[in-house]
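Only one protein chain is missing; all other protein chains are in place.
Presenting chain A:
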Amino acid sequence: MASEPQGGLTEYIQHHLNHLTVNFSADHFWFWNLRADSIVVSFVLGAAFCLWFWLFARKATSGVPSKGQALVELAIEFVDTQVKDTFHGDRRTVTPLALSIFMWVFLMNAMDLLPVDLAGWLVHTFAGDEVAHHTYFRMVPTADINTTVGLSVAVLFIVIGHGIKAKGGFGFGKELLTAPFHASNPIAKLILVIPNFLLNVVETLSKPVSLAMRLFGNMYGGELVFMLIAGLMVSWISFVPGVVFNTAWAIFHILIIALQAFIFMMLTIVYIATAREHH
């Protein structure tokens, strides 16, 4: 993406919007690009979440909990309350799903609060100028459309799975063709099959798209604003306002980080609850 080095804010931002990419095919076909930064950061965060919660889950006591266990339980009970309010059924798989989504998305979003140049500075310090010029590293996996689409498509599969499980394969298929427009006589039913099916496809596909785009847009935009503010700090005149804006935006961003994670989780639960309803 970055053309010839020309300096200035545009080049700085363009540089920061590049991913650390690995390609796995001989002809460098674009689909086989793997964004190593997204994959590594999200994997590390997911593993950190698993390790953290697992350490407390392993020695969970029903007696007086330690502070660490209380914190973990707080997160779990928060998520479980949300699930309980929205989804009325067996929560044994739904709440863990919601918890994973919430914690993972939250941690990935929180990477936005790290300084935008931290990764670059580390590469610079440990690998030198030459490597740094060609190495890109973006810290926020949720500002990568691949992560959010990956999440939302997985959620779509889960939602469809819940629909099939609740109504059976035949019931699910039937509902796909006969709802939302109902008819009593068979001919009208047959005519309505096509619009019903089209509407259902659009409705189903809009779910992952809206989920993915909402999270991606928020995090990408937030990251972009951080970069613009960082651009302020290059000169001594704008350094102080830069720091002020950076702090203000970071504080505001704490809200967005938690809110987007919460929205993603909430919508997933709502989709599952709707998929289990009969029309």
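In the analysis below, a residue touches a chain if its C-beta (ideal position, glycine included) is under 8 Å from a C-beta of that chain, and two chains touch if they have at least 3 such contacts; residues count from 1.
Definition applied: contacts and distances are computed from a predicted model.
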item: Omitted chain (choose from "PadR family transcriptional regulator", "Cytochrome c oxidase subunit 1", "ABC transporter permease" or "ATP synthase subunit b") - UniProt protein name; value: "ATP synthase subunit b"
item: Residue of A:I13, A:L113 or A:V153 touching the missing chain in the full complex; value: A:V153
item: Sites on chain A contacted by the missing partner chain, in the whole complex; value: 24, 30-35, 38-39, 42-43, 46, 49-50, 53-54, 56-58, 60-63, 65, 69, 72-73, 76-77, 80, 92-93, 95-97, 99-100, 104, 141, 144-147, 149-151, 153-154
